[in-house]
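For this depiction, one protein chain was excluded, whereas all remaining protein chains were kept in their positions.
This part shows chain A:
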Amino acid sequence: MIKPLSVWKYYKNNQRKVVAVFLVTFLCVFLQSVLLAFATAMINFQKATTLGLVSSLGIIATEQLSPENRQWLRQSLEQGQDVSQVIPSAIRITSLYGLNNAYILFLHSKDTEAVMNCLNLSLIDGQLPTPGSNDVALHWKIAANKGLKIGDHFGRKTSKTELLIGDCRLVGLLEGSAAIGIADFDCPEQKLTESELVNVIIPKKGQFLQVKNYIAQLIQENDDLWFYNSDAEESFYRNETNSIVMILNIIYLVITGIVIICVSFLFYIYFYQRRSEFALLEALGHSRQTIIGKAFLEIAGINLLGFIAGILIAAVCEGALNHFILFDRGLSLALWDSSYAFKLLSTPLVITFTSLLPVWRLLKKVDPLSIIEGDIE
């Protein structure tokens, strides 16, 4: 049996008022949830293409080094006690649709497996590039983003907006945390020069930090060395993502601000209209704490319902978007991320608090007798 003064009784008998507030909260949480999912997906993709390559192996470019110094560097690297393997390679970039660029690593076929193992990459479809060919294996997200299927050609010859020169053929799809591509070192279309060579340093298991420190020591010894280290990449990644995060936060705050004003205003009107009800309840002997508690539960309850509905509907919509559109383009929305919990929960909490504050002040000032006697006059 529902108590006469219960929150559900109020909701049941005041559906229009409840629905109005519910819709505002629901829309707010829905928009914020979708916004977060989009932004997180973009940031994750950015992270995979930017940091993925340098988060578990070291890369040193030797562009400005003399042949003697290159030899010295190679020997120094190979002597590093935490270094497992030093692999000669080259790096080029390929364009991504609407996002950053992705790296393509040119490797000798004998070294491919070691690099893939180090980056936790696995072949999920097709094959790895054959030696001396223009074949490229791309992370499936890059391929999806570029709209490529196995067998498709891409490169500057196919599209003028493509950063990768020549004409390459997609032969395999990779999966893993690093969103990169792998091509053969002797790829005829690329015409790699000596100056483009880099050393890929594969650390022994669990020794990545030690290798980083060792490389840092070498760099101190020779100013001409250029190190693609993860710190530099992280700083680049942060600069890139900071603008996204800042815009996201501004949009987020604007939505929250508008909703706070709307919901607080609505609740204030509703409770102002109910002053005589609260005056009566206080006169009949319900304590002010009970009345304010009832107000709090009414406000918090609607906000919580709006929050739950917003999250659920957003998850369903995001899931549908992923399934029907985005997954095929390699940019599936991140339906859940630990950062969502705080951000999304803060919305109903802030709305409840800011709505309750004026209502609390209103109810505190309600004088039962002035209303009971005032109405008589």
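Heads up, the rule we're going with is that a contact is a pair of C-beta atoms (placed from the backbone, for glycine too) under 8 Å apart; a residue touches a chain by one contact, two chains touch by 3 or more; residues count from 1.
Basically, contacts and distances are computed from a predicted model.
Candidate names were "Sodium:proton antiporter", "Secreted protein", "Putative ABC transport system ATP-binding protein" or "Carbohydrate ABC transporter membrane protein 1 (CUT1 family)", and the UniProt protein name of the unshown chain is "Putative ABC transport system ATP-binding protein". Within the whole complex, the absent chain has one touching residue among A:5, A:325 or A:357, and that is A:5.
Chain A residues in contact with the hidden partner, per the touch definition given at the top, are 1-5, 9-10, 13-14, 276-277, 279-289, 368-369, 372-373, 375-376.
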